[in-house]
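Structure first, then comments.
This part shows chain A:
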Amino acid sequence: MMLLSILVGVSAILLIIFLRSNKSINLVSLLHALYYAGLSIYQMYAGSLPQYYLENKYFFIDSLGIYELLIASVIFFLSILYLEGYIKSLVEHEELNPKFVKLFYICMNLLLMSVAFSFFSNNLALFWIFLELTTIFSAILIVILNAVENIYAALKYLFIASTCMLFSFVGLILLYAFTKHNFGAGTLNWSELMSSASLITPRIAAYSFMFIFIGFGAKAAIAPFHTWVPHAHSKAPSAVSAILSAVILNVGIYGIIRTFAVVRQTSSGQIASNMLIIFGFFTLGIASLSMLQQKNVKKLIAFSSIEHMGTILIAIGLATKASVFWVLIYIMASALAKSLLFLCAGIANRQYMSNDIDSVRNFIKLQPLASVGIIVGVLAISGLPPFALFMPKLLVLIQISKFSVLMLIIALLSILISTGSFALFFTKFFSSVDEASSIHKYNTPAKMKASIIILIILLALLGIFLPDRLADIAGNIVAELKI
Partner candidate 1 sequence: MNELLIYSVLNILAVILISPFFMGVIKKIKAWCQGREGQPLLQQYYNLIKLLRKESVVSSTSSWITRATPYVNVAALITAALFVPVLFVPSGSTLFGNLILMLYLLALAKFFMALAGLDAGSTFGGMGSSREMAFSAILEPVIIIIFLALAFMFKTPNLFEIFRQASAVGILYAKPLLILLMVSLFIVLIAETSRVPVDNPETHLELTMIHEGMVLEQSGKYLGMMELSHAMKQTLLMAVLINILVPIGFSTALSFYSIAISFAAFMAKGTALAAVIGIFESSIAKLRLFRLPVMFMVAFFLAFLTIILEVYG
Partner candidate 2 sequence: MMPPLALPEINKILLVLILFLAVLIITVKDLLFLNFLYRIQSFFIVLVSLALYAPDRKTSLLAVASITLLSKVIIIPSIIKNAQNKLKIKRDVEFHYLTPISSILVSIAVFFAVYLSFSRLITELPDKTFLITGSLSVSLMFMGMIIIFTRQQTITNIIGFLTIENGVLLFSLFMAELPLIVEVLILLDLVMLIVLASLLAFGIDSNIEEFHKKLQPLSKFLGGQK
């Protein structure tokens, strides 16, 4: 499997290098994403999980990996589908040098590979490496546009994310050193750590978790390490923003879930739990307050995804069976909603050549589909029915309410503030109508529309009905994590 994946990846990149037309390059990338989607769906139905690859079990696939990979590959697929028209428009407006289109796609494919491999890694260190690689490739995808602001956004991203990731590295080493001391042979393999977690000294577990959390937390946009997120998301091309917020942040959360599951087996589990909950609330509060006065559409969405990360972190920290089960559904739903919003914001960006809400005029008339997309996206991301986030949000809130009423109130307040900010944004966005303005309509290509439509449908379907197979997988994950 690993070899096949590498083969597919390498051949995709080679094809991109040799192919000439943008269309076929796009098609190759699409197929690449489709490969992972197919792989994860195949494993979901056929595979007996977990499966290990390579002798020393450095790579494996289990339910959590499959689940995350499925989400990631769907988002990648839709973003790449969307990308073709978007890049065309970028090139037309000289925002992207035509020379770089190939590099763009190569980095995209590399990013896809590193994301997929980070899910395949059965080893913390390997995971760390792939996570670092995602930083580098996504930073390239941001910096590739011809704007100074992009360079600075990428710099912030690189500096903050890598600095924090170095702390993770310290954590890894700590863990490795002491597992070596305790187990006899040092290991960073998930499966071994999980099976013999009780041997890890609690204090060491707590310290290494803390260090690891700083780095993964930065990738997962946890305050106060989240600061790169709004800049990177707002400056990246919209399809990349969608991937950043719906996939890259999730990879960070994935790492936190894994490590947390290990630490929970020791007696330091409670400390780790409290840490996650406190940071979750901090993130929630900071993000929702930051949303309120936001005039940059994409920054707004970015802060909203930070807010969701806060909620997710709280739910993981609660570490009950139900909370983890629903947080997994939550992760999926919020990924879909965020990417929908980013893709629609991308259309607005192409329409007005700006992310500033003040430049928006007559959006409904100019871009009816994107309007619907934004409406659905805002509803979905605010956790309103009949869209996918409603149920998981409610059930996560239930778990919070069981834990403490005060926390429930804080969570509800921040949710209110963020909903309020979206309401502000929403009404401002659509109510700015100027009959006299003669903005030339941006003709959205069909593929861009297609990805938006698919996302809307997915969000609506998952809002009224949770497929059994997904629920089973989520249930398996809970069992695997020994929550």
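We take it that contacts are C-beta pairs under 8 Å (C-beta built on N, C-alpha and C of every residue); 3 or more make two chains touch, one makes a residue touch a chain; residues count from 1.
How were these picked? Simply put, all candidates are chains of the complex that A comes from, given by their letters.
Just so it is clear, the structure is predicted and the values come from calculations on it, not from any experiment.
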Complex partner of chain A (touching, any copy) among 1 or 2: 2
Touching residues on chain A, where the partner in the complex is candidate 2: 125, 128-129, 132-133, 136, 139-140, 143, 148-149, 151-152, 154-155, 158-159, 162-163, 166-167, 169-170, 172-174, 176-178, 180-181, 186, 201, 203-204, 207, 293, 295
